[in-house]
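Everything below concerns the one structure shown next.
Left out: one protein chain. Kept in place: all the others.
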Amino acid sequence: MADTAVKEQKKYTAKDFQSDQDVRWCPGCGDYSILAQTQRVFPDIGVNKKDIVWVSGIGCSSRFPYYMDTYGLHGIHGRAPAIASGLKMARPDLSVWVATGDGDLLSIGGNHFIHACRRNIDLKIVLFNNQIYGLTKGQYSPTSEFGKITKSSPHGSVDHPFNPVALALGAECTFVARTLDRDPKHLQSIIKAAGEHTGTAFIEVYQNCNVFNDGAFFHLTEKGQKEDNVVALEHGKPLVFGANQDKGVRLDGFTPKIVSIDNGEYSKDDLFVHDENADNDVLAYILSRMTYDPELPTPIGVFRKTQKTTYDSEMQNQVNKAREKRSDGDLDELFNKGETWVVE
Amino acid sequence: MADTAVKEQKKYTAKDFQSDQDVRWCPGCGDYSILAQTQRVFPDIGVNKKDIVWVSGIGCSSRFPYYMDTYGLHGIHGRAPAIASGLKMARPDLSVWVATGDGDLLSIGGNHFIHACRRNIDLKIVLFNNQIYGLTKGQYSPTSEFGKITKSSPHGSVDHPFNPVALALGAECTFVARTLDRDPKHLQSIIKAAGEHTGTAFIEVYQNCNVFNDGAFFHLTEKGQKEDNVVALEHGKPLVFGANQDKGVRLDGFTPKIVSIDNGEYSKDDLFVHDENADNDVLAYILSRMTYDPELPTPIGVFRKTQKTTYDSEMQNQVNKAREKRSDGDLDELFNKGETWVVE
Amino acid sequence: MENNKSTKQKKTETLDEVVIHFAGDSGDGMQLTGTQFTTSSAIAGNDLNTFPDFPAEIRAPAGTTYGVSGFQIHFGSRKIHTPGDRSDVLVAMNPAALRVNLKHLRDGGIIIANNQGFTPKNLKLAGYEKNPLEDGSLSNYQVYRVDVSKLTANALEDLNLGSKVVERCKNFFALGLMYWMYDRPVEPTINWIKDKFKSKPELIEANTRALKAGLHYGDITEIFTTRYEVKPAKLEPGTYRNITGNAALALGFITAAKKSELELYLGAYPITPASDVLHELSQYKNFNVKTFQAEDEIAAITAAIGASYGGSLGITATSGPGMALKMEAIGLAVMMELPLVIADIQRGGPSTGLPTKTEQADLFQAIFGRNSEAPVCVLAAATPSDCFNIAYEASRIAIKYMTPVILLSDGYIANGSEPWRIPKAKDLDTIPVKFHTDPENFMPYSRDEKTLARPWAIPGTPGLEHRIGGLEKQDLTGNVNYEPENHQKMVNYRAEKIERIADDIPDVEISGEREGDLLIVGWGSTYGSITSAVERSRAKGKSVSQIHLRHLNPFPKNLGEILYNFKKVLVPELNMGQLSTILRSKYLVPAISYNKVQGLPFKAEELENKIDELLRG
Partner (left out) sequence: MENNKSTKQKKTETLDEVVIHFAGDSGDGMQLTGTQFTTSSAIAGNDLNTFPDFPAEIRAPAGTTYGVSGFQIHFGSRKIHTPGDRSDVLVAMNPAALRVNLKHLRDGGIIIANNQGFTPKNLKLAGYEKNPLEDGSLSNYQVYRVDVSKLTANALEDLNLGSKVVERCKNFFALGLMYWMYDRPVEPTINWIKDKFKSKPELIEANTRALKAGLHYGDITEIFTTRYEVKPAKLEPGTYRNITGNAALALGFITAAKKSELELYLGAYPITPASDVLHELSQYKNFNVKTFQAEDEIAAITAAIGASYGGSLGITATSGPGMALKMEAIGLAVMMELPLVIADIQRGGPSTGLPTKTEQADLFQAIFGRNSEAPVCVLAAATPSDCFNIAYEASRIAIKYMTPVILLSDGYIANGSEPWRIPKAKDLDTIPVKFHTDPENFMPYSRDEKTLARPWAIPGTPGLEHRIGGLEKQDLTGNVNYEPENHQKMVNYRAEKIERIADDIPDVEISGEREGDLLIVGWGSTYGSITSAVERSRAKGKSVSQIHLRHLNPFPKNLGEILYNFKKVLVPELNMGQLSTILRSKYLVPAISYNKVQGLPFKAEELENKIDELLRG
C-alpha cells in the first residue's frame, strides 16, 4: 500500500470523504453510522482519495459508494467481489473496498466471496449484515434466524443461517472481524485494522434495518443488554465481559463456557486468551461458534489476522518477472514464433 | 428414508446398478473405482432402485449418472446441488445423490454447495476431487496446489486452494467425510455412512486423474507411502497410524502433533480421540486443518456427523400442517378471498 | 347502512369517468387510501383500473420529492382500460406530492391540498420558493386548500391519542372527503377498519371518525358546491374482486396446478417487481404449493427444473436482470424437454436500470436470449386480470408440450389492478397429465404424434430408470449422441414442437374491421392504452383496427393474413421496436414502430395522436 500513501501534506477530514449526493437510506437506518464512521476514520488509513475505490453490488447497503467522495462502482447484485478482484488485479496500486449486504454477499454473491477469501486478494469487504433483504422490502436472508417470519416466509423460514465468520474462516480468509453499527469507536477501529491488512479483509458489521428488521441486534448494542451479551476480542487479552467486567470465557475442551471471575473460583488467568494471529485458525473458529449460542456472549473484534501471499501481488510479480526475463513484448518476435516460411 | 426402503424381497447385486451405457472415462481413471464401489455398496443402502436419483453437473465425474442404473440427471455446470435441492424438496421420498467434480462443485458451483450445506437439505454429495479440470483437458482447479503448472497457469498458479472439508464445516454441513478412490473398502463404508445420514452429506473422494494430474494422491494411496501419510478416523478411537500402527496424533493446544507410541513416551491414551458427533464442529475443524500440512498425516473417514432439521422435511411439514389446518386447497374459496362484489 | 347522502342541497354533475390521484409521503398511507377508494368504487358498480406509484427509495426522508408515494384510480360508467392518462383530481398531502404529480393533472383539474402539509420546510424540500397554493401559479386549476390534518385532529380531540396516531388518521379524512365528492359507499371501508383494527378499538374509533369527518366536511362546508355522480358500468354479471397482476398470476398458477393435479413448486429469488409472486404463493401451502427462496436466480430455476423432473409443475418468477441469469438453465430445460414456466415481470433497464419503473423490453431476451437454437413458447399478459389466464395458459402449454414457457408481464400490470370477474372453479378446464408408467419399450425421447411431447417419466416409477441431461440426445432413446443427422433431427423436433403450439391456440381476434387503413398490433401491458386510443379514434370515424397478441411464440395462425389486409401496420411498444422487428422479419410487412422507453406506460392520447398522424400522412 506504500505507493498509495497520501503524498500531500494536507490531512483529510471526514468531510473530504462526503460526496455531493443526497443520502437516501431510511431515516434511522444503521447504514448512516457505518458511513459516518468510515468517513471519520478514512483520513487515518493514509491513502490518497484518488487511489481509493468503493465497489458494491445491489441492496440498500450497496448504495454506500455513492456517498463516499472516492472513486465508486455500483455493480450488479452479488458480483462486487468479482468486479473488485478484477480491478485490484489490474491496478494493485489502488485501495479497493467492497460495500455489501447479507443478501448481496452471502446469497447471490456467496461464491465470489469465498473465492476472494481463498485467493487472498487484497480487498476490504465490509458486510452490512442486517439479517434481511432491505432493498427488496423485507424477505429473509441467509443470515436470518431459523423460523423467521417475513413476506417470503409467512410460516417461518426453514433455512438455517450462515455464520459469516465461520464461513470466511472455512474459506481461508486471512483477516476476519466483526463489529456493530452502534459502537462507533469499535467500528472505526475495525475499519482501520482492515485497511492496514494486506490480503482479503472481511468485516461483518451488525446493522440495524429499522424498517424491516428493527432491533435484530439491540441485545448487542443497547445499554443494559449489550454488557452481558457482547465480548470484545483484544489481541493477547483474556475474554472478559459483563457490566462490571466480572465474567469471562473459559475453554472446557473445545467448548467455551462462561465463568465468574469475581467470586474467587476463577481469575483472569484461567480465561481464554485471544490470539489474532495464532498459527492456525482453530482458535478463531472456536470463537466464531460462540455466535449463535444463546448461552454465550457474541464476540466482536478481530477474530483472525494472518499473512499469506496475495493474489494480486503474485500476479503482478509474474508479469514483472516475465518482462524482465523475456523480451518485453516485441510484437514482431511474437508474430514470427514457431515455424514460418517465406513466399516470394 | 423409510418410504423408499426396498419393498421386494429380492436383494440387489452390484450388477443391478450397472446401466447399459458404455463407460467412457479414460482407461485407468480413478472414476472407475468410485463407480464400482458405489455399485457394490448400493445394494446395502436399502433403497429401491426406482427411488434413487443421481444428479450431476458437467465434468468427467459428472458423467457418473449415466453409468448407474437408477434415475439420473446430467445437468449443467455447477448447478447439480441446486437441481438436486429442487428435486428433493418436491420429492422428499427420493434418495438424491450428487456426483460432482472439484471444478463443478467448488468453482462454478461453490455457492449452491455452501447453501445446500447451510440448509441441511437431505442430499448426498460425492465430490470427485482430482485437483484438476479433467473434461476441459487440464486446467488447475480450486483444489489444485499453489504454484501448480497447467495449461492455464504456465508460470504456476497463484491461487491458494480450498480445503473442502473446512469449507463444508464452515458452511454448516452436518455430515462431512473424506475417502480415497484406491481404498475400495473405505470408499464403500463412507458411501454407506452417507446414505444412512439424514441431511446434507458431503464426501470428498480423492481421485486420480491419470491423464492430467497423475499421482496427485499416490502418497495417500500407494503401498509404502500411504501408511505414514494417512490416518483413518474412527469414531471413539484414538488417531493411530504408521506401517506398524506405531504413531499417533496428539493435540498440543489446538495444534495436532505426531508422536511415537512405541517408544514408551506416549501411549494410545494420550492421543486425540475422534468423536464424529461432538457437540460442536471444532474437533472436526481441527482435523480438517491437518489436510495440507506436510508434517501431518491426512485424515480420511467421517470428520463430523450431526443431526439438525432438514430443509426438505421442514418444508413438507409446513405444507402438511397448512393442509391440515386450513381448507385443503379450495379454489373457489381462494378466488373469493377479500373484498368482492356482485354485478347483476 | 351508513347513509352517505347530502343533507344540504348541492349541485350534482354526472360524469362518465374520473381519474383521481392520491399522493403523499410514503408514510401517509396513500396506497391504503387508494385501495379503499377502489373497493368502494367497485361496489358502486363502476369499471375501474388502478396504478400505484411507489417511490424508488424504501423510505425516503419525509417531504422529499423522491419519497412521494401515489395511487391513481380511474373509474367510470363505461369500460375502463387504463389508470388514466391525466388525473381529474389530485389529492396532495404535501408540496412534494404536488410538485411530482401536477404535470399529470388535466387543465382545470381539482387539487385538494392538505394545508398543514405545506410548511416552509416541506416547501423547501419540494423545491418551491413560494407556496404554490398562494402565489397564483395554480390558477389553471381548481384549488381546494383543506385543513386535513387540523380537522382530523379536531375530530379526534377527545380520544386522547398521541399526535403521531392522530396524524396517521388524516388519510381517512381525505378519503371521506373524496367519498362525499364522488358519492361512494362508505360502509365497506368502515367494515374494513373494524376488521383491520380488531384488537385496537381506539383505532377503529379514530379512523372511522376521521373518515366521517371528511365525509361531513364536504357536505357542510361551503367551498365544495358540486358533487359528481358516476353511474354503474355495464359489466358482465358475476362476482368481482379487484386484483393486481402479480396476485392474479399466483392464482393462475395455483389453479393450473390444481387442475392438473400437480404439486406447484416455485423457485424464486426476490427482485422488484416480481417478488410479490413469491410472497403470494408462499401463503398457499394448503394448496400443495412449495415455495423456495433460492440463493440466486440460477438456483431458483434449476431447482424448479429439478422439481419438474420429479413430477411437480416447476415455475420461477423474476425480472430482467434475473431473467438474464436464467438463460443457460432454460436451455437445459429445452434439451431435457420438461415443463417449466418462467415468469418475467419486466422492468426498466438495461442492467439494474429503473427497477421500480415499467418497460416491455425483454421480448427479444425471451425469444432469442439463449445459446444456440433453444426455442421456447412465449406468452404475454395484457392486463392485471389477464395474468390469471396467462399463468394458466402457460402452465397448460408447458405440461402438454413438455416445454419451458416464458410468460411476460411487467411492472405496470403486476402492480396495477382492475376488477376481475371471479370464475367458478368447476368451469375451468382440467389439464390432463399422464405420467408414463409402462416399462414396456420405454423410450424417454419417443414423441406424441400430435404435440411431439416426450413422455414425462418421473423417479419413483418402477422399471423406468433412465438418464437425461444437457448433451444432445439420441432420438427415441435419449442417450448421449453426437451424430450430425441426429442433431439436425432433434433441432428440428424442438423447433417443430414449439411451432405446433400454434395449432392449439385461438386465432387472434380483431377488434374493428377486418381490413382498412391502419392496424394497431400490440402485446402485453399496452392493451389498455391502445384500446382506449383505438376506441377514441374509431369514435372519430377513423378506419383503425386493433389486435393484441398474447401468444408471441408461436404467433396465432391467422396473424399474417390479418396483417396483409391493412394499408399500414403500427406497433406501439414500450421498447425500441422488438415485436415490430419480429413481425417485419416473419411477414415482411413494413410495420411501423412507435416506441417509448421512459419507464412509463403509453398515454392513450399519445397513441391517438400517432394514429392521427399516420392516417393523415
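Order as written gives the chain letters A, B and C; numbering starts at 1 within each chain.
Simple rule for what comes next: contacts are C-beta pairs under 8 Å (C-beta built on N, C-alpha and C of every residue); 3 or more make two chains touch, one makes a residue touch a chain.
Being a predicted model, the structure only gives us computed values, none of them experimental.
Engineer: Identify the visible chains that the left-out chain touches across the whole complex.
Structural biologist: Across the whole assembly, the hidden chain touches A, B, C.
Engineer: If the hidden chain were put back, which of C:Glu17, C:Glu359, C:Glu393 or C:Glu535 would touch it?
Structural biologist: C:Glu359
Engineer: Taking the entire complex into account, which one of A:Arg79, A:His186 or A:Lys226 touches the absent chain?
Structural biologist: A:Arg79
Engineer: Mind pulling the chain B residues that touch the left-out chain?
Structural biologist: The list for chain B reads 22, 24-27, 58, 60, 74, 76-78, 107-108, 110, 133-137, 139-140, 142, 151-155, 157, 159, 211.
Engineer: Under the stated touch rule, tell me which residues of chain A contact the chain that is not displayed.
Structural biologist: 19, 21, 48-53, 55-56, 58, 65-66, 69-76, 79, 82-91, 93-94, 111-112, 115, 315, 318-319, 321-323, 325-332, 334-344
Engineer: In the complete complex, which positions of chain C touch the hidden chain?
Structural biologist: Within chain C, the residues that touch the unshown chain are 56, 319-321, 323-325, 327-328, 331-332, 334-336, 346, 348-357, 359, 361-362, 364-365, 367-374, 469-472, 482, 484-485, 487-488, 491, 494-495, 575-576, 581-582, 584-586, 588, 590, 596-600.
As a working rule, only the chains that are shown with their structure count from here on.
Engineer: Mind naming the chain pair that shares the most C-beta pairs in contact?
Structural biologist: B-C
Engineer: Nearest whole angstrom, what separates the Cα centre of chain B from the Cα centre of chain C?
Structural biologist: That pair's centroid distance is 45 Å.
Engineer: At what distance in angstrom does the C-alpha mean of chain B lie from that of chain A?
Structural biologist: So the centre of chain A lies 29 Å away from the centre of chain B.
Engineer: Can you tell me which residues of chain B touch two or more of the remaining chains?
Structural biologist: 111, 115, 315, 318, 321-322, in rising order.
Engineer: Find every residue in chain C that makes contact with two or more other chains and list them.
Structural biologist: Residues 285, 295-296.
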